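Of the protein chains in this complex, one is absent; all others appear in place.
Going in written order, the chains are labelled A and B, and every chain counts its residues from 1.
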Amino acid sequence: MIEVVNVTKRFGGLVAVNKMNIVVEKSEILGLIGPNGAGKTTLFNCIAGYFKVDDGLIKLDKKNITNLSSEEICKNGIARTFQAAKPFGDLTVRENIMVGAFNHTRKTKHAIEEAESCMEITGISHLANDTSKDLTLCDKKKMEICRALATKPKYILFDEVMAGLNPTEVQEIIILLRKLNSSGIGLVIIEHIMSAIMSISHRIIVMQDGALLAEGDPSYIASHPSVIEAYLGKGKEYA
Amino acid sequence: MKISSNNNNSLFKYNNILSHSNVFEFVFIIGLIALPMLISNSYYRDWFVMAFIMAGASCAWNIIGGYAGMLSIGHAAFFGIGAYTSTLLYVRVGISPWLGLIAGALLSTIAAIVIGRATLRLKGTFFVLVTIAFCEVLRFTAIGWRSLTFGSMGITLVFKKNFFNMMWQGKTAYVLLTFGYLVFVYVFNKIIEKKKFGYYLVAIREDQDAACACGIPAAKIKTIGLMISAFLTSIGGSIYAQYVMYIEPDVVFDIMISVQLILIGILGGKGKAFGPIMGAIIIIPLSSFLRGSLANLSGLHGFVYGVALVLVIIFIPEGVYGRLYRFFNKNKKNIKNHVEGVM
Partner (left out) sequence: MVSQIAQLIVSGVLAGGLYGIISVGLTLIFGVLNLVNFAHGEFLMISMYISFWMSEIFNLNPYMSLPIVVAAMFVFGIIIQSIFIRPVTEASHEVQIVITLGLSTIMQNSALMAFSGNLRVLRTPFSESMIEIAGIFINTQRLLTFTLAILATIILYLYLTKSYFGKAIRATAQDSRAAKLAGINVPFVYMITYGIGIALVGLAGASIIPLFPVYPTIGWHFANIAFVAVVLGGLGSIPGAMVGGIIIGLIESIAGFYFGSEFQQAAYFIVFIIILIIRPTGLFRK
């Protein structure tokens, strides 16, 4: 379980995350939505070790992981993907996944095996020898998800993983995410594509101006008046 | 889900020692040692010795310059530390250069730790600047600290033929020694290329943020890479000193050495173990040739060097061997691994 306790993050005078308290249960899919600038990505980056928090605590299975570096966060079992896909361009897809696999093994042979099985699960085995910088956006994203999977995480944070994808591709990602979750990995997903997030999340948290606006299951959130107001029209389409 | 597991095929293809590029490299290297052994012309053998030293040092540079993408332009610092340490220990204390080169390498490693600690949390360009400044400061120190280093006059080694003194009659032994050095660094690179450490270096180069997100301790890996690179470069400097038998600050700590190492690496192909070897084979003879034939107009050879640098980085950024390598392995892609990836 990830516990975010009273976390605050400021950038100069701007309070991006304001005393946020959330809990991510083991193996759940938690959706994180909110208008632009609500602080979602900042919160992510705080959990992922990319930013240091100014106040508050973050715990993973009772262990204090506040302000650990991003590599230590990964070692503790929280992986993440990036909004703009970040492949290791000159490496092949297989090699990219291997880098993830090296997180828990030292032998290249094991890393290759791990990479092969992760690629099978993710459905990108046919791309194994391709140079990753030449992939399509959707394939890059799938590869990044696969790479995160290879680190053997307990949780994966997805920062707008579906951004820039067409509806078919979005569906593919949704299926993939469900598959990951079925093996016990908890997912925290920031997304703007309402239909996707509503259909996949067990629970949804809404942020606005750095603070918690609402929390509950998808149907509750969809009909929550403040949420609809915060989105001003978006909610109506998908509720 | 329909998958045809190509595990065995991939593993084989992956560690394929007999790939086209590996065969090429192997043959080329055999040729590299065969030639100087067959040619008895002392002048040409000298080329080979110098080429081997520079290629070896450039392979060492390649570890952080090519794989990790940290463009050190101060590697002459390590070269010079190696040259001076082994020479001073020999000349003043009588210690065999074989041991002296280890001492030099250790000192270089310490220097690498200092540089690493200072620069690795900051932007890449800062690293470049610090490496330049560091080498410069060392050069000044070597000039100024006369009681230690004999200053600008440099140190001349007295020839006393002896294995322990790393001095031999004629060039053969030096050819073998420097070739051994080159092969050692080259093989070292080949090995780590396929190991976790090698992959980590490349991942850091490609995208440091993503690398950290995969659990890679970037600062630590970069520092270790720099330490190894420094260690190996330093050995090259020690061997150089023993061969040329004369060192001075303005030569061994010269920015031109750093530049040569980079040029060899970039022209040949940084990020590939064989790259610097290809680069050295092209540049050292070319450089001698230019210096010889264009001697009338001094400066022309350097001018061509500079132009070559600019052209190569613009048009063949991956280097000559980088291109060749792609050509060799072009057919490997997508052959057997097209699988129905149905979920």
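Methods note: a contact is a pair of C-beta atoms (placed from the backbone, for glycine too) under 8 Å apart; a residue touches a chain by one contact, two chains touch by 3 or more.
Here the structure is a predicted model, which means the values were calculated and not measured.
Hidden chain, full complex: it touches shown chains B. By the touch rule set out above, chain B reaches the unshown chain at residues 69, 71, 73, 114-115, 117-119, 121-126, 128-130, 132-134, 136-138, 140-141, 143-147, 151, 255, 259, 262, 266, 297-303, 305-310, 313-314, 317.
In this text, only the chains that are shown with their structure count from here on.
On chain B, the positions that touch chain A within their shared complex are 1, 3, 5-7, 10-11, 13-14, 194-196, 199-200, 202-203, 206-207, 209-218, 271, 332-335, 337-343. Of all residues in chain A, only 48-50, 69-71, 74-75, 79-80, 82, 86-91, 94-95, 98-100, 102-103, 106-109, 111-113, 116, 120, 123-130, 144, 147-148, 151, 172, 175-176, 179 touch chain B in the complex they form.
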